[in-house]
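What you see is the complex with one protein chain gone and the rest in place.
Then we have chain A:
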Amino acid sequence: MSFESETDTAASPGNAPQTPFLKRFLRAAPTRPGQTYGVPGEGRTVGISVAAVLIVLILWQVVTMAGLVAPLFLPSPVQVVEKFIAILGNGYTGAPLWLHVLVSAGRVFAAFALACVIGIPLGLAMGMNPVMRGLFDPFLEFYRPIPPLAYLPLMIIWFGIGETSKVLLIFLAVLAPVTLGARAGVRSVAIEQIHAAYSLGATRGQVLREVVLRAATPEILTSLRIGVGFGWTTLVAAEMVASTQGLGYMVLSASQFLQTSTVLVGIILIGAIAWIFDLAMRALERRIVPWKGRM
């Protein structure tokens, strides 16, 4: 290919000089001004993501319309949307959709709040104090990798089939990442910051409150995002036993009647709520720790 004229190239500044196909994979093409050469994974992804989602939706619709998969296994996107509208109008097993959403969100956020109230101070204490770390580390590290489904029976035996065991199950799933995040956050304070504070007359309590806690905030916020994700992951397990409301209940009971489109509605709703909450957390992060990673 050859350039027609000067104006032609100026009109398309985005065109990188042509390099042989293979070579471009071996070495990055020179960047345009304002970018950094060779940054791993550099580039915007929003457009690609939107396109990928659209393509999957279209493929899904095409495959199901063509009758390649029985609706029992995979209903089409349109059917799922129709189901969603139907549940929105009539509710599910006697309760309106908003109530299912509210009940589940209530369980997750109650567990999340409890995990913050206990996990953040506990993690900070473990980070600051070897006695606390020695005391709690074995228990935390032991239960952390166990799937909540495995200790669900214990929760039920101990706390009954009511709300307590459900919230506690989710709480335990959220507690570990939050505690570990707060504990690791303590490490993100620079020793120079602590030394400076002490030589300005700080007490130990002041160093904890005014320096360590502040420096740990970005890491704590990240761990809260991870933690609440664990909470949603555990929701279905928590609503397995003796539930009549909630999105997890909806998914499970619909699956028993092979109502696959209802299962999908539930799944998509859980995903959407979790995603929106994560976006809110990220916005909060930008507001309260704009300095994250910048010093």
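Convention: a residue touches a chain if its C-beta (ideal position, glycine included) is under 8 Å from a C-beta of that chain, and two chains touch if they have at least 3 such contacts; residues count from 1.
Definition applied: contacts and distances are computed from a predicted model.
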Margin query: Given that one chain of this complex has been left out, which of "Succinate dehydrogenase", "Response regulator", "Acetyl-coenzyme A carboxylase carboxyl transferase subunit beta" or "Taurine transport system ATP-binding protein" is its protein name according to UniProt?
Written below: "Taurine transport system ATP-binding protein"
Notebook entry, point to check: In the complete assembly, which of A:109, A:136, A:151 or A:198 touches the absent chain?
Noted result: A:198
Next item on the list: Extract the touching residues of chain A with respect to the undisplayed chain.
Entry: 190, 192-193, 195-203, 206, 210-211, 214-215, 217, 289-291, 294-295
